[in-house]
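Only one protein chain is missing; all other protein chains are in place.
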Amino acid sequence: MRMRGEGSGSALLAAAAAVFAVCLWEAAPAAGRTVVDQTGRQVTVPDRPCRVVALAPSITEMVFALGKGALLAGATAFSDFPEEALGLPAVGPYVHPDIERIAALSPDLCLAIRDGNPLDSVKRLERLGIPVYALDPRGLDGVIQALENLGGLLGAGEEAAGLTAAIRTCRDRIVEAAAASGTRPRVFFQVGVSPIVSAGSGTFIHELITLAGGENVTAGPVPWPRLNAEQVLALNPEVVIITSMSGGPNQGEALQALERWRALSAAEAGRIHVAEAALFDRPGPRLILALEILARCVHPELELEPCSLPTVAQSSK
Amino acid sequence: MTPAVRITDLSHSYGENQVLLEVNVSVDAGAFFTVVGPNGSGKTTLIRIVAGLVRPLRGTVELFGKPLNALSRRDLARVLAVVPQEAPLDFPFRVEDVVLMGRSPHLGLLSLEKRRDYEIAREAMELAEVGHLRRRPMDQLSGGERQRVIIARAVCQQPRIILLDEPTSSLDLAHQVKVMEIMKALTRREGITVITVSHDLNLASIYGETILLLKAGRVLGTGLPREILTVERLEEAFGCPLLVDENPVVPVPRITVIPGNGPDLRRPDCEEH
Partner (left out) sequence: MFPAHRRTIFKIGGTSLLLAALLALCVLLALALGPTRQDLGALISALIEGPSAPGLPAAILWEIRFPRAVAACLAGAALSLGGLVFQALLRNPLAEPYILGVSGGSAVGAILGFMAGLSRFPGVSALAFAGGMTTLAVVLFLRPGSNPLRGDSLLLAGVMVNAFCSALIMFLVAVAEDARLHSILFWLMGDLSGTTPEHLPLLAGTLLPCFAVLLAMARPLNLLLLGEETAMTMGVNVRAAATLLLITTSLMVSATVCSIGLVGFVGLVVPHILRSLLGPDHRTLVPACILGGAAFLVLCDLLARSVPDLGEIPAGVVTALIGAPLFILLLQRAGR
């Protein structure tokens, strides 16, 4: 007597085999060109992408900064800057994007970020025939490169050039001024309150601190070292910067952290600052603003002209 | 006639503990064979060896002429069924399901029971007088009823030999008698050889046609109750004062304990008073 369970099991196996055999559903090759993305992969992208999905909040910001926000059909969760981005359909968190939601938007291009999007997600999107262009905006140079690449991709070459020029100018100005100051205050940059997490040598935060004319006390091989309170007190930094999501639930956390560092000499000198996390977390165009804030904290004595980034109007195409 | 069970020079020990020593026994087909003896005399080990659950260190066991270790588990199960002292009860099956499981040694892995199997099960339940409890789950039965269900399952295996390990130890008087009567009927009507281990000397005397008396792993004697259940042998085996007289109901010996200071258990043999 054949058990029913065996019967339906065989049918499933046959169907699965059929799917496997006929798999790799390929879209008709789009009119486009083959480019090399920022991680060295070859990707065939459409000449004029018109439905783009951004797979990280920093990418969303970059696209809007280039004036091409209208091209976005969707973005990952927490894409909250600029305000127009809030209306975009959400496709899940950037560490675990929802493939079905992305596919349902029928994008002709997806923009991924190397540090954050799972490789599996990228592969699955490509299997569905959706080209994925990966960016790698590590550090200010990486952001500049990413903006230039995006400019080429989205037909915003001029805007990209203007934006990156402004960023470079601002950066150079800050670096010059900091170098001229002659001092390198010791800086402790805190990204996590509980546990206490700081930034090591390989991170863009370290790069920013150095550019801003400071010395990162937690420089070292570990990218995101964890410390206990004792170690921080022993390091006795001159400047402390704590990032928090302003207005969010972490506001309380930042205040907690402030309490903890009362014993530091930096506290007495009034050199403990709370900064907006979104500026420092996201390797996007606003990173230069983060640098500016950092410079002001590290070298308050300098008279720095505020950075101004060109506001680009959102074009409808 | 080939004896149902022939045990030759059987010896077994657990570690340094010698449990059985040069045991020689022959059980006739269709006999009601009772094994008695004090604790630690090796009764249970003997039964477990015959049941194929323990491999003896020395000696042979033959069932109807065939050596025990030459039989596969399935073949053994078709010849011999075991009624254990206690059965675990974690998942309550229904009575008829339990009895039907006795048919397993006769069925292939994937085959289901047929009409004939159900009839055999029904007959076994009638024999054990649990037919009216067919659809009851096991955990709703009394101890005595449960024991009879297990007997029915053993009968359902259609064995030629049934082994029982102290089948009446946790039963009340009425159930004790009932179980023994069922066993007797099995030997008479079905020709099944019944071998049981018993603590109850009087029940053994009344029902057991052949008695095997063990002490410290050795056979003290085999034979009719009248021959084996004598004061001398029993006091030698159990080491405590006893009175043996004639049972007023059935012409067999009746054993009565003599209360008093009790047996001197420090010494393996107690002195004659």
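Letters A and B mark the chains as written, and numbering starts fresh at 1 in each.
Keep this in mind: contacts are C-beta pairs under 8 Å (C-beta built on N, C-alpha and C of every residue); 3 or more make two chains touch, one makes a residue touch a chain.
For clarity, every value in this text was computed on a predicted model and none was experimentally measured.
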| item | value |
| --- | --- |
| Sole contact to the chain not displayed, among B:A77, B:A124, B:I151 or B:A237 | B:A77 |
| Given B:Q157, B:Q176 or B:S198, the one touching the chain that is not displayed | B:Q157 |
| Positions on chain A where the hidden chain makes contact | 1, 3-10, 12-13, 15-20, 22-23, 25, 77, 90, 92-93, 95-96, 98-101, 103-104, 106, 115-116, 118-120, 123-124, 127-129, 223-224 |
| Interface with the undisplayed chain - residues on chain B | 51-53, 73-74, 76-78, 80-82, 84, 87-88, 90-94, 97-98, 101-102, 104-105, 107, 109-110, 112-115, 117-118, 157 |
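Methods note: only the chains that are shown with their structure count from here on.
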| item | value |
| --- | --- |
| CA centroid of chain A to CA centroid of chain B, Å | 80 |
